[in-house]
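Apart from one protein chain that is not included, each protein chain of the complex appears where it belongs.
Which chain is which? They are A and B, in the order written, and residues in each are numbered from 1.
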Amino acid sequence: MSDTSFRNIPFTVFRYNPQTDATPHVETYTVKVQSGMTVLDGLHQIKSDHDASLSWRYSCRMGVCGSCGMLINGRAMLACNTQILDVSTIAIAVAPLPNFPVIRDLVPDLESMFVRHKEIKPWIIRKDESESDRLDREYSQSPEQLEAYLQFSYCIKCGCCMAACPTMATDAEYLGPQPLAQAYRYEADSRDQGFEERKPILDKDSGLFSCHYGSECSVVCPKGVDPAKAIQLMKRQMVLDLIGLRRKKCSGLHHG
Amino acid sequence: MRQTRGWFFHVAAGLALVILLGTHMTIMHLDQVTGGAGNADPALKPVDWENVTQRGDSPWMALFYIAFLGAALFHGLFGTRTILLETDFGARNRKTLTAVIVIVGFGLFIFGSAAAISFVQMSQAVVM
Partner (left out) sequence: MAEKKELDRRLGIKGWALGGRWGFERYLYTLHRITGLGLVTYFLLHILVTSTRAFGGRAIWDPLMGTLGSGFFKAGEFLVFAGFAIHGLNGIRLILIELGIATGKAIEPEYPYPTSVGNQRPLAITVSILAAVLIVLGAYNIFIAH
């Protein structure tokens, strides 16, 4: 097959319109697939050639905004970041991310994730809040200190990890891999002093230790954030703190 | 530290069980492979009365049983609770569930400990 030839591949798409449908159903469309086409391209083709009412969410088309996470052949992935022929040359099934409510068709409501993300205080916490008013100092970081959290800061909040997590599948209160990984992203930051503030949030029921290393979150994460790793490293800090062995960070503050 | 503390004790009990249950399983189910580990008469089954009472003939045995019982009950019931609390059913009945598990745990601990102690006393009488 040369690069320009087309191949007809059936797309089975989850459809649900809350205004007219009592239950969701699936519809199958034939998509003319060319090498290099992404699942997002396939959806555009369906919208222009078959059914203009098909809805999904996307923005950047380049794996940056985190809008287009969906279940593609049973796996949570970014539609824009996934080439059709890499998934299957026979058939494609597309559904919204599970573990989130559906607004319409392929559009999940990610609000529950955003709320919990906010709950873990995803910002640098300083004990002395007045520091931010004084512009005579800076927080310098060594490359090693940067590397300790950089990986986890690449999260684009696509929700793929939340859709793959077995605890999320049943525990409606669980904080979930995205927020928990971000808790560690700040914990690992040499400038942050928020451990004590985040501790009770992580330690509550359905918190940090409701993760049991099913590890699927890390497998599906499209940005290499490895949330399962961040979560286990966070657990390590909590356990060290419990037995009094957690090392306090130095202030990270340098006079300019 | 609610969840962290729970996890910590769960894991500590689990580690104790690797040793305690490991010993128990070796005696009961690997006796032939190990040439009769922990059994007075390797020709008999580990559960035969002679072997059972020989093992029971020591106050240490009562201690072993009680430690074993405590660790296994805690680890097993805490684990069950963890799994159930992750379901909608568990989330709705959190308090009741915890109460039932605590009562079952303590009940069986007291019952099992009493049995272990009186069995060791009985074995000492038999073996003498």
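List of remarks:
Heads up, the rule we're going with is that a residue touches a chain if its C-beta (ideal position, glycine included) is under 8 Å from a C-beta of that chain, and two chains touch if they have at least 3 such contacts.
All values reported here derive from a predicted model rather than from experimental measurement.
Of the candidate positions A:H44, A:K157, A:R198 or A:K223, contact with the hidden chain is made by A:K223. Touching the omitted chain from chain A are residues 16, 18-19, 24, 74-76, 96, 98-103, 108-109, 147-152, 154, 164, 166, 168-170, 172, 188, 212-216, 218-221, 223-226, 228-230, 232-233, 235-236, 239. Not every partner is drawn; the one left out touches chain B at residues 7, 11, 14-15, 17-18, 21-22, 25, 29-33, 45, 47-49, 52, 69, 72-73, 76-77, 79-80, 83, 87, 104, 108, 111-112, 114-116, 118-119, 122.
Rule of thumb we're sticking to: only the chains that are shown with their structure count from here on.
In this assembly, the C-alpha centroid of chain A lies 42 Å from the C-alpha centroid of chain B.
Residues 167, 170-174, 199, 202-210, 235, 238-239, 241-243 of chain A are the ones touching chain B in the complex. Chain contact summary for the complex, chain B toward chain A: residues 1-8, 82, 85-88, 91, 94.
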